[in-house]
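Excluded from the complex is one protein chain; the other protein chains are retained at their positions.
== chain A ==
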Amino acid sequence: MSITLQEVEHIAHLSRLALSDEQKAKMTETLGKILNFANELQELDVENVAPTTHSLPLKNVLRDDEPRTWLTQEEALSHAPQSENGHFKVPAVMEG
């Protein structure tokens, strides 16, 4: 299975990446090679195999719901490229 330029453009959009035409061409080739290599997994019979998401049998890990000292609003905002009135600031989302 290979990947097309159109698919690369679609995946770049989903990945929130702005690729140049040159980068798209190179990415198509690189991903094609990797996916081609990954196709060796298709030869295995995994019909009755359960997927592993995690190497330890941990389930529903919860800790006590107790407040603890953590970052202040000021500290949390101190790394933001833009902030205003105690909020992170982003470009306008709605038009008009």
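Note that a residue touches a chain if its C-beta (ideal position, glycine included) is under 8 Å from a C-beta of that chain, and two chains touch if they have at least 3 such contacts; residues count from 1.
Definition applied: contacts and distances are computed from a predicted model.
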Chain excluded from display, named as in UniProt, from "Na(+)/H(+) antiporter subunit B", "Glutamyl-tRNA(Gln) amidotransferase subunit A", "Carbohydrate ABC transporter permease" or "Cytochrome c domain-containing protein": "Glutamyl-tRNA(Gln) amidotransferase subunit A"
Absent chain, residues of chain A that touch it: 1, 3, 7-8, 11-12, 14-19, 23, 27, 30-31, 33-35, 37-38, 40-42, 44, 46, 49-56, 58, 61, 63, 71, 75-76, 78-82, 88, 90-93
